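Every protein chain except one is present and positioned as in the full complex.
As written, the chains take the letters A, B and C, and residue 1 is the first residue of each chain.
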Amino acid sequence: MSTSFSLYIPRESGMHRLHPLTKLALVAFCLVLGLFLPGVWLTYLVFLLIIVPLAAWAGVLPPFLRAAFKTALPVVISVFLVQGLFWPGGTPILHLGPLSLKQEGLQFAIRSAGRFITVVSSFLLLTFTTRPDGLMLALSQRGFPNSIAYIMLATMQIVPRFQAKANTILDAQRSRGLETEGNLLVRLRALLPLVQPLLLGSIVDIEERAIALEVRAFGRQGPKTSLLVLRDTPAQRVLRWLLLLGMLAVIGWRLYLAIAPRLAA
Amino acid sequence: MIRLRDVTYFYPRATTPALADVTLEIPAGQFCAVIGANGAGKSTLCYTLAGFVPHFYRGKLSGGVEVAGVDVPASSLAKLAGHVGLVFANPFNQITGARFSVREEIAFGLENMGVPLDEMEARVEDILGFAGLRDLAERSPFALSGGQQQRLAIASVLVMRPPVIVLDEPTSQLDPIGSKEVFAVLRDLAATDAATVVLAEQKLEWVAVFADRVLVLHEGRIVADGLPGDVLASADLTQYGLQPTRYTQVARAAQAAGFRADRHDLPVTLEEAVEFFR
Amino acid sequence: MKDDGQRPTEARAPMPIVVEDVSFTYPSGTHALRGVSLRVSPGEAVAIVGENGAGKTTLVKHLNGLLKPGTGRVTIGDWDTREHTVAKMAARVGYVFQNPDDQIVERTVGDEVAFGPRRLGQPAAEQQANVAAALATVGLTEAAKTHPYDLTAPQRKLVTLASVLAMRTPIVIFDEPTMGQDARGVALIGDIVDRLKAEGRTVLTITHDIDFCAAHFGRAIVMADGQVLADGPAADVLTRADVLATTNVEPPQLVRLAQALRLKRAPLTVEEFVAEVVGSE
Partner (left out) sequence: MERLRRDFSTITLVMIPVAIAINIAIGQLVYTLKVPLYLDSIGTIFVAAVAGPFAGMLTGALTNLVWGLSGINSFYTAFWITGAIIGLVAGLFSRFGWFKVWWRAIIAGVITGLIAAMVSAPILTYVNGGVTGSGTDVITAVFRNAGLGILPSAFAQGVSSDPLDKAISFFIVWGVIRALPLRFLDRFSRAEDIR
């Protein structure tokens, strides 16, 4: 069982050594490109020319591609089937028995798939190359609430425990004669005895968890320090500003494309 | 160092007090064990010393509680953190989850108190050694065994250097090996005299080995208070729902059966029992 | 009860446990059991001891079908565990889990104890009688209408113990029953074990509490690294320092004392010990 609910892979790469905010800016930039670039094919270029090289630089390309593929594939297949074959009133370009592939649908599917792949792989790039605690520390140092940082980090670590706990509950109730196999009704009725202990038991635990935090001065006001030290450079600071400008430029371009025809009219 | 005067406490919605007329003084540097059956009030006493009664559990507290010069009921949890350390039974619930390695988990309290980086690093290193966790420093706190997690919980509190440390049955959910590991750390702690320690514990054999003093709680009241050898071998123990160690039991039974030992008082530990029967 | 004559309950049918050369590997690749064979006769009380990770839990999970053997065979009476769901097996094997909070679902202690009997389809009258008897056994009759979470954690453990006793299974398995209990609780659980034995039911327990094991269990199995290291009368196994040393299990306090005093025999109970010492005077 993994100890943390994250796909982060520690490596000694240049990408890993970047300040977390720089990586966040890079990923946000890819995300904006993916969501706002016009046309059908441009997003694929973002994926191939920015995201994939960055993942390669970080030394995580094979697992990164595998994860991206696994997440994107069902949606990509589905979008081609649903929108490609069932586009109302489109121009048929290929007949498949009673169905036909429509040109408009195909184009929409290519555009959507590109967008989805870019969005998913941007998030994955951040996950694969950024220590969650480093990212949270960087954000906290810029005024992000400490409590939300705590919530995100604690969640990542306790999710695997709760998955294990859910399985133990399943075992304990089956051992008391709870049938969990059979028709849908049987399985539906098994839900409550499984869900209830998970909730009740954890509500009992949170008293102790809250006490443990208070003992460690979590509720104390005033400046905090950190054992983890993040390295930043002037060059990275400049890069972050450039990326921000780039994002604004792309969004502006897209807005212009949307508004211009109307202005002309 | 610790001063309780006529302390009576009711949990919210409770009709009987969890602590009743408890008056108690523990001098600085003492290692004081608190024993008693489940429900006798051991945990409540621990929570009172650490301020969670009344600040967290609310309810009704009367009497005076003063710990290391601080009036506990008049203070706040944020102020008491770092002043009184608390360790309790469940190792898993004491891990904050906010840090990814043993080293960082230990540092968490110091980070919250704003301790400067170099001092923090030195103190964390120091405690890693004391708790025998140096080899595990880079591991995830969740990848440790129960005994290791409990040592981590103790280390995380010790590193904040509170003048008073309260431990509420720190070994009750551990296997014998884990318990032994934890007791080894407690024994070192008892030897340093750096802090006043209050330990609620069921394992009387261990209590006998390193406590300076033993208190017996029964239905929220202190019913016995004295040196470990006297309290743990006293005949009253069973009436408070406690069982003397097997060593005391056989010695008493042997005496009743006509065995005459050289030493007069009943043994509590293995060493004493060997001496008794020799 | 009147219908006792016509309905032979599972509880009275003799139900030997037979584990034949069972090996089991978790999906993670851990070899948790390596060729374990054992036989437990009806009415036996068996304690399984050993370090964490020795395979104790994996072994007992095989007995009610929570795990199915990778190779080998486990039978409870005439049932092969592979051929029945866990819920079916529950009629024969009751299993008290370590943490009570992993199973409590009902709003009163009485309903919680009735959870298992209801699932097993016990008739209403029998169910009521079994629940009442189980509550009395653990000393919680007064608490029948109380919310389980208004009890302390050690009391909740007794509730889950009662919830399995009320199922009236011929075989009962406990996982660390004495953990977190005080002296009174340990004595109570000891009494329950003795009573189950007297009724001819089979009791198995996983425990680290060697003194508890020495006092109430006739047979001890020591496990290490997925194998049975020693299996025999408790008086024998628990005094073998060589076996216990390899598993990091400490001998009972009295055995340690006897060894320190170089007594010829290592007694397990206070009475035996006194007889030994006073006799040798």
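The rule is short, and it goes like this: contacts are C-beta pairs under 8 Å (C-beta built on N, C-alpha and C of every residue); 3 or more make two chains touch, one makes a residue touch a chain.
Just so we're clear, the structure is a prediction, and the values are computed from it rather than from any experiment.
The missing chain, though absent from the view, touches A, B, C when the full complex is examined. Within the set A:T71, A:Q103 or A:Q236, the residue that contacts the chain not displayed is A:T71.
Across B:G97, B:P162, B:G178 or B:P244, the residue that sits in touch with the chain not pictured is B:G97. Counting the whole complex, the residues of chain B in touch with the unshown chain are 12-13, 97.
One chain of the complex is left out; on chain C, the residues touching it are 105-107, 147, 149-150.
Although one chain is not shown, part of chain A still touches it, namely residues 5-8, 35, 67, 71, 73-79, 81-83, 85-89, 108-109, 111-113, 115-116, 119-120, 123-124, 126-128, 132, 147-148, 150-152, 154-156, 158-159, 161-163, 165-166, 170, 180, 184, 187-188, 190-192, 194-196, 198-200, 202-207, 209-210, 213-214, 218-219.
Note that only the chains that are shown with their structure count from here on.
Under the stated contact rule, the graph of chain-to-chain touches is complete, every pair of chains being in contact.
Distances between chain centres, each the mean of the C-alpha atoms, put A farthest from chain B. Ranked by the number of C-beta pairs in contact, the top chain pair here is A-B. Chain centres here are Cα averages; for chain B and chain C they lie 31 Å apart. With centres set at the average Cα position, the gap from chain A to chain C is 46 Å. Multi-chain contact residues of chain C (touching two or more other chains): none found.
Annotation for chain A: residues touching 2 or more other chains are 205. Within the complex, the chain C residues that touch chain B are 51-52, 152, 154-155, 179-187, 208, 210-211, 248-250, 252-254, 256-257, 260-261, 270-271, 273-274, 277-278, 281.
Taken in their complex, chain B has these residues touching chain A: 50, 52, 56, 77-78, 81-82, 85-86, 88, 90, 92-100, 103-104, 107-117, 120-121, 124, 140, 142-143, 153, 156-157, 160. By the touch rule above, chain C contacts chain A in their complex via residues 28, 61, 64, 66, 85-87, 90-91, 93-95, 97, 99, 101-105, 115-116, 119-120, 149, 163-164, 167.
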